[in-house]
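For reference, the structure discussed in these notes is given below.
Left out: one protein chain. Kept in place: all the others.
Each chain gets a letter, A, B and C, in the order it is written, and its residues are counted from 1.
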């Protein structure tokens, strides 16, 4: 329930306004070098309050404290326990939330599930929970790096702006001034993946990637390769013809398939796109209902992102890294050494 | 690897040209009535050769043989083993495939994974493997029916045609005459789901649905609620405001969220869309490479669908049913009886 | 629930008086040669009615039908589905059982669990369910054989007889004449296991072996190495001192530890002992209660083993094989290739 993966596994914990977020990373092979400082820098990329337009002003040090599994810069083969203290919580920001359901938030569905709800803000439903994924994904990326596998994500769309970073920033600034929020699309490319990762029926590589991306807060869509656009195409338009490369290897001349065929990587770049809805926390009065169903109005409060896309880029990379490393390790069981 | 689910679990097996497909369904509660005849009718909906334009002419009886777990029309609480014999296999259809890689098929990636490949057609990579999912999903649907949960999928788009069934059929007929193939989009709505299903971080309800849909052959995209369209919207445009219903319950006035908030069902209809690429088996000469990388041409052969969408509708329903029932059962562990 | 293993996994199904037993074996690497005839011979070793004194006279052909995953004597890397038809069921033998609880059988606890019970004999609680384990374990043994790992079990004790096979057979014959039953102990040795298999905390190699052995019907105890006898010893009496072997390798001069230290194999023979209670089905009148708690008498009926030990030997070997192969494959994820 709070675990992702089969061999490389993250089990995470933490509520946004509790003492700490954290997790246990299991299945990392022994003897891999981990640069803890580089890991911290990777985690910093999702940290709030870094001056992007539209970012929450909540400040978190997000210092990663490794408690086990790494010793003198090397993995021990034992589980890596870690915590990230929540230094910036202001529970009082959220007092008014305890008894009401905000629209398009998880307040109501959470209450229906648990029958009890941490009134200190979003609790476990908060996007703050992604910090544990970024720590684990950051470690996965360092392992993948030794294997020549690279993962790079970028913002492909903010609101209805594609392409120009400057226009994206303008759109965010404008929405923020209006107390509104923006969604968008993040594209991600994974290079250097050997052919053969993924499973043929359940556990297809893109199914695992989809599931991981869908676990990021606010994500509403996933596609790989040419994705939804393929629905309107003809088969003859999207065949990825094979060719022999100069080095003797076999590859494809195009990559409509996004590097995955039949659920298994084919050695081409893996490409995917992840759609984020605009976050539902507006800096405006918003109509809410209380537990009895009475409609009231919630004034803007707390500190929230107007657009989460900039901070979500390392999260997408982290989720991708965990899935790829897990499948890489799983593939090692497919042939007897 | 060949298992889907946590409590309600399907473990499936079978290659398209072996003796039988089949599986084991675990976790079905005891004492539930199962109408085996109705199950057979549900399975028949994905059967090839039912006169749809564009369907393969391979004929399979697809008779479901239940071997355990159901006795006198009732579940025993034990695993339900079942097989579906492959009666229509013509291995000789595929002899020419054994040594070559077809574009946008799993031949190459499978070889890279396994180092060995069943040359009798698609083997386990064939869409025939979905028959096991439809059997298990059909049983899940009967269980859900007793809980008032209904699942209905339909074709929302074929090629670039949306809306009119007659135009869709014309598009399929035309593509078939040209030896080409068409993809499309299937929409699915799940009604009657109680609020509270799904997990907050990993295992979000939509992540489980995405993963299940992505395990269907040829699927390249998934979205729920307003999906990718939300990326271009503003937060203020897509809030699902809560209201008190005449019966005293709390619901939302709109359903942009697709019945899921924070990964947990909120009691509204769950809506999703699944994008299929056109199948890559054209009824034309197609350039392939052999294991050494030599390009050659494969003439059309075998019996294949020009458009899989009609047959995929019950598959989408079946996958959805398995995920919902699994989460329903999982939710029963959330409170002490 | 009906699955054993993490990578090499058996998911089994079947009730003793239904149409068939069977299962799905997942995680077998591709390209391994499987001798199906030798597999059948291994399965035959647990078959009833082979003339041992004290064996049930129920005759089952126990013909293994492989439905997938093996082609032309080689594994495909896909799940191996198989069934074994129940040819010898005489449901009428059991009519009188449907409404009563036999002492030391699973009738009562099963009813409490499921609320419904297959009245056709033991159903899923029958030792017949072990046939699926023997099929899967037989395949595991063939894989292990290619790795130089051998598994041999034997009967160490029948009733209070140890050592002499002739005396054991006399004890069984005598008990059978008295309508009584006997338990005993099976010892098992696994040779050729490389050092390094098993996990340090949960999933210790002996914990996995214990769990597997405890899943065999009638087993009430498990020990490895010197086992229970170690409780009465001093540390100084049971140290396994290391030495350098002539070939330069490191080994131990004694093997009190049974080949496992800290949950991880150390390269010595793995030794274990498994205690079976006498089966509770006597060939005498036995007092039972019905669902209302009325005490009545059940006359002897059905066909049952007086002592299951001879047939349990291959079952113990099969369970051990599955655990060892699973851990062997798991260990391949511990180091990056």
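Couple of notes before you dig in:
Going forward, a residue touches a chain if its C-beta (ideal position, glycine included) is under 8 Å from a C-beta of that chain, and two chains touch if they have at least 3 such contacts.
Remember, predicted model here, so these are calculated numbers, not experimental data.
Under the touch definition stated at the start, the shown chains contacted by the missing one in the entire complex are A, B, C. One of C:27, C:77, C:138 or C:159 touches the chain omitted from the figure, and that residue is C:159.
Only one of C:105, C:120 or C:311 touches the absent chain when the whole complex is considered: C:105. Of the candidate positions C:138, C:183 or C:314, contact with the hidden chain is made by C:183. Listed for chain B, the residues touching the missing chain in the whole complex are 7, 27, 29-32, 77-78, 143, 146-147, 200, 329-330, 332-337.
In the full complex, chain A touches the omitted chain through residues 1-3, 9, 11-15, 18-24, 26-27, 30-31, 65, 67-69, 71, 74, 76-81, 83, 113-118, 120, 123-124.
Listed for chain C, the residues touching the missing chain in the whole complex are 1-4, 12, 101, 103-106, 108-110, 112-115, 124-125, 129, 157, 159-160, 175, 180-185, 194-204, 206-208, 210-212, 214-215, 217, 220-228, 230-236, 238-245, 248-250, 252, 256-258, 260-267, 275-282, 284, 286-289, 292-295, 330-331, 334-335.
By definition in this document, only the chains that are shown with their structure count from here on.
Averaging Cα atoms per chain gives one point for each, and the point farthest from that of chain C is the centre of A.
Where chain A touches chain B, over half of the residue numbers in use are shared by the two copies, so each contributes mostly the same positions. Between chain A and chain C, the centres computed from C-alpha atoms are 44 Å apart. Centroids built from CA atoms put chain B at 25 Å from chain A. Residue positions of chain A touching 2 or more other chains, listed in rising order: 200, 330, 334-335.
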